[in-house]
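Heads up: the structure comes next, in structure tokens.
Every protein chain of the complex appears in place save one, which is left out.
So that you can tell them apart, the chains are marked A and B in the order they are listed, and the count of residues begins at 1 in each.
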Amino acid sequence: MATPTCSADLAGLLGPNATNAADFICNKFTDANFAIDTTYLLFSAYLVFSMQLGFAMLCAGSVRAKNTMNIMLTNVLDAAAGGLFYYLFGFAFAFGGPSNGFIGRQNFALDSIPSSSFDYSNFLYQWAFAIAAAGITSGSIAERTQFVAYLIYSSFLTGFVYPVVSHWFWSADGWASAFNTGDLLFGSGVIDFAGSGVVHMVGGIAGLWGALIEGPRIGRFDHSGRSVALRGHSASLVVIGTFMLWFGWYGFNPGSFNKISVAYASGKYYGQWSAIGRTAVTTTLAGCTAALTTLFGKRILSGHWNVTDVCNGLLGGFAAITAGCSVVEPWAAIICGFVAALVLIGCNKLAEIVKFDDPLEAAQLHGGCGAWGIIFTALFASKKYVNEVYGADRPYGLFMGGGGRLLAAHVIQILVIVGWVSATMGTLFYTLHKLKLLRISSEDEMSGMDLTRHGGFAYIYHEEDDMQKNGIQLRKIEPSSTTPMSV
Amino acid sequence: MATPTCSADLAGLLGPNATNAADFICNKFTDANFAIDTTYLLFSAYLVFSMQLGFAMLCAGSVRAKNTMNIMLTNVLDAAAGGLFYYLFGFAFAFGGPSNGFIGRQNFALDSIPSSSFDYSNFLYQWAFAIAAAGITSGSIAERTQFVAYLIYSSFLTGFVYPVVSHWFWSADGWASAFNTGDLLFGSGVIDFAGSGVVHMVGGIAGLWGALIEGPRIGRFDHSGRSVALRGHSASLVVIGTFMLWFGWYGFNPGSFNKISVAYASGKYYGQWSAIGRTAVTTTLAGCTAALTTLFGKRILSGHWNVTDVCNGLLGGFAAITAGCSVVEPWAAIICGFVAALVLIGCNKLAEIVKFDDPLEAAQLHGGCGAWGIIFTALFASKKYVNEVYGADRPYGLFMGGGGRLLAAHVIQILVIVGWVSATMGTLFYTLHKLKLLRISSEDEMSGMDLTRHGGFAYIYHEEDDMQKNGIQLRKIEPSSTTPMSV
Partner (left out) sequence: MEVSWEQSVTDSINTVYLLFSAYLVFVMQLGFAMLCAGSVRAKNAMNIMLTNVVDAVVGSISYYLFGFAFAFGDGSNSNPFIGTSFFALKDIPSSSYDYSFFLYQWAFAIAVAGITSGSIAERTQFSAYLVFSFFLSGFVYPIVAHWVWSSSGWLSPSSSDLLFGSGAIDFAGSGVVHLVGAIAGFWGALIEGPRVGRFDAFGKPVPMRGHNATLVVLGTFLLWFGWFGFNPGSFDKILVAYPNTTDQGNWTAVGRTAVTTTLAGSTAGIITLFGRRLLVGHWDALDVCNGVLGGFVAITSGCSVVEPWAAIVCGFFAALVLIGFNILALKLSFDDPLEATQLHGGCGAWGLIFTGLFAKEEFVIQVYNSGESGVVRPYGLLMGGGWGLIGAQVIEILMILSWVSVTMGPLFFALHKLNVLRIPIEDEVAGLDISSHGGYAYAGHPAEENRPRFYADYMRMQDNN
């Protein structure tokens, strides 16, 4: 895509009096490349957006019927509010250069976009990422959070916390970015290609603090402290959500290349298009391995074949491979997925022991597997691929003989993300908690938020329900409300 | 994409001393073409993958609520296990060349990929096809198969049976392949463009044997032998599944071109891109005609407008057009769809008479309509399109005046597929049956596999359900099981 060099080279080859011809030809090339790259980036962005549908269905299926409306509303608002805030300042904080290493400060409200570095399609793609982060968190605090609290943290997360992190690791000015033209952290910078840390760990840690401060749902742990499974109300929705997320992940990981028409050596069959294909393959393999490992692991632990566990395992594998998807060999992806499944199972056991209740296992899944993914990249990143994707002479994976500098940078990344998110979101959740704005009353929680806050339940399978609206009928919508349990 | 000729021609035009310039320009051409083709192929692969979601929802909606978890788990595992096995040896068996006409033997675990002939994106695309075949079969044996049996046949099918068939008909070395550079079968080779035979018939026949050996579900035929409809538990899921499959089929059929930037006559507006558009159109028309025919046909037979029947008709039309989608005229697609609907209705009647129980009609739909599609292609393939897609001077459709050689090749294909799949999968299912590993106990079948094997039901609309697991709860989840109709 290097236009000037193109026409210069070509003019050199065509002879002195052919400069205009060279320019003409090279402009054609440039136009074609712009069109190809934009097509690729836009459709990847659409795929990433479809992950929002995946999150919505996953969350809806994993909560109890009486809170479905609430959780779905939060997911719709992630996308909607996220769109506005990210347009107004999120994108500026994240990518508005030139700026300092900590936070961007240009391009508010897409001012002076399109520029030579960013087009509208880049914004759209980054927006889809931003709303994904908020979607992760909403799962952790499901079924017991006041809607107002949700509105506040969601806008704060998409509008400020996440953009700052993405500025650090992805923008050309970021202090830890691998694209940093100036001084790279440890001469390497952090290779978090599609955001195991930037997206998943941020969302996971935020959810961790939220769920921790709110405490478990009523009935999640009985008086003797034994954990009681509060199963979601619809496994079909969980499966829909998982497949939609899988579908969207093909935009999330391979799409992060942003450009497809980049030749590593002009005229060869091997170029960025192959790297993109490889990324899709590593993504697939990691997820599949994690799913299979979880299937058999859970079979051994719990004695039955459980589909929702497999779905979570699958997503854990994806969250883990996200950091290294573009720089590891397919066989390494299998290792990544295998360990990710064990990490997830371990985190879940741990959560049960410490009585930590996360209805969607989001903190364990995106936090735990995300962290593992960052380490994994530092261990298995292959020299060839790192040079192709990030430029020559970089440190690469420890186990591949690339030395420890990449690993050091990645450990720093994990610590920094944990610290930053805890400092911001932790404080926020704690303040909301002190202001009594965080958790709903136990009556509301018992009878379900749909009824008390969202004007009715999500499902009506009874005929007479829509004929009258009165107290008797409430029992009909939710038969359980005749039992003491939920009144 | 013919690089050498390109630079030669261009050098001729630019004058003798511009060979380097010619190379330079032509390399740019090649790069752009690679980028376009990969973009096209990858997004087609993503669409084909989304068919897996379609299968999952179609199956889930078509079984009874008490077996939903089981069927969905099988669909998730199709994708997951399929990914691993196809990576390890499936792809090698199918496309690993140079090899013999029967089975490939290179590129195990993507060794020496990318090569000049295959890139990672090709693997991803073929993987999406492989898991589709397994998805078809899982429908036929739903609601009564042990999970272990499922794991075994699924890995066997995706890892060996299907790859071998696709090697025969799609790889350059296959003995019946139309791309065979050596001697073509009957000087023609089999035109199974996107796999009516390779994918759908393979899946359908495998399902046929499975369902045949297992026998019908309990209660499917009453003691007097009358057939009793065991209706699926959610038509909404069936419709979601159907539309997702329709969506995915746009990757399945037009995507099978693999490359889009191929000019048939240089500089014309008509090229492979038009052929791809035409393929999408024929696909659409065939499905729609089949759906309409089914709608009215069923109205006449059963007296009401049934949405699930229409969905099946639609899919039947798609399965039929898949073989010939790229080489027939749009009007021929309408004929194809019309007959496909009749074939499907006929097969279903036949199945009822012989007391063959296939919960998703998968054997009838993919087997019957798939076979018809292969015949249809041999009858209606148009000369112009065959030459464009497969190269000049091929035999084409019988009714278009192309003689009988194509038809002969296609009859051979049907026989070979039936024989091969029966010999492998039939034996496998029979062995599992003898080992008592195939069918679940009648108690398990009565109470539903979700409860007995998968740790609980898919849906919880009642609060107390997740508190205890007992007989009372059975009625709560599946109230219809108290009515004689569905037990």
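Please note the rule applied: a residue touches a chain if its C-beta (ideal position, glycine included) is under 8 Å from a C-beta of that chain, and two chains touch if they have at least 3 such contacts.
Here the structure is a predicted model, which means the values were calculated and not measured.
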item	value
From A:11, A:81 or A:307, residue that would touch the chain that is not displayed	A:81
Residue in contact with the excluded chain [from A:10, A:32, A:363 or A:400]	A:32
Contacting the left-out chain in the complete assembly, out of A:45, A:178 or A:285	A:45
Positions on chain B where the hidden chain makes contact	6, 9-10, 13, 25, 29, 32-33, 36, 39-40, 43, 47, 64-65, 229, 231-236, 239-240, 242-244, 246-247, 250, 254, 260-263, 266-274, 276-278, 280-281, 284-285, 287-289, 291-292, 295, 302-307, 310-311, 314, 330-331, 334, 477-481, 483, 485-486
On chain A, residues whose C-beta touches the chain left out of the figure	25, 27-28, 30-32, 34-39, 42-43, 45-46, 49-50, 52-53, 56-57, 60, 68-70, 72-73, 75-77, 79-84, 87, 109-110, 114, 116, 119-124, 127, 147, 234, 237, 240, 453-456, 458-463, 465-469, 479
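The criterion applied here is as follows: only the chains that are shown with their structure count from here on.
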item	value
Whole-Å separation of chain centres (CA-atom averages), chain A against chain B	32
In the complex, chain A residues that touch chain B	6, 9-10, 13-15, 25, 29, 32-33, 36, 39-40, 43, 47, 64-66, 228-236, 239-240, 242-244, 246-247, 250-251, 254, 260-263, 266-267, 269-274, 276-278, 280-281, 284-285, 287-289, 291-292, 295, 302, 304-307, 310-311, 314, 330-331, 334, 459, 461, 478-481, 483, 485-486
Footprint of chain A on chain B - complex, ascending	3, 14, 17-18, 20-21, 23-28, 30-32, 34-39, 42-43, 45-46, 49-50, 52-53, 56-57, 60, 68-69, 72-73, 75-77, 79-84, 87, 109-110, 114, 116, 119-124, 127, 147, 234, 237, 240, 453-456, 458-464, 466-467
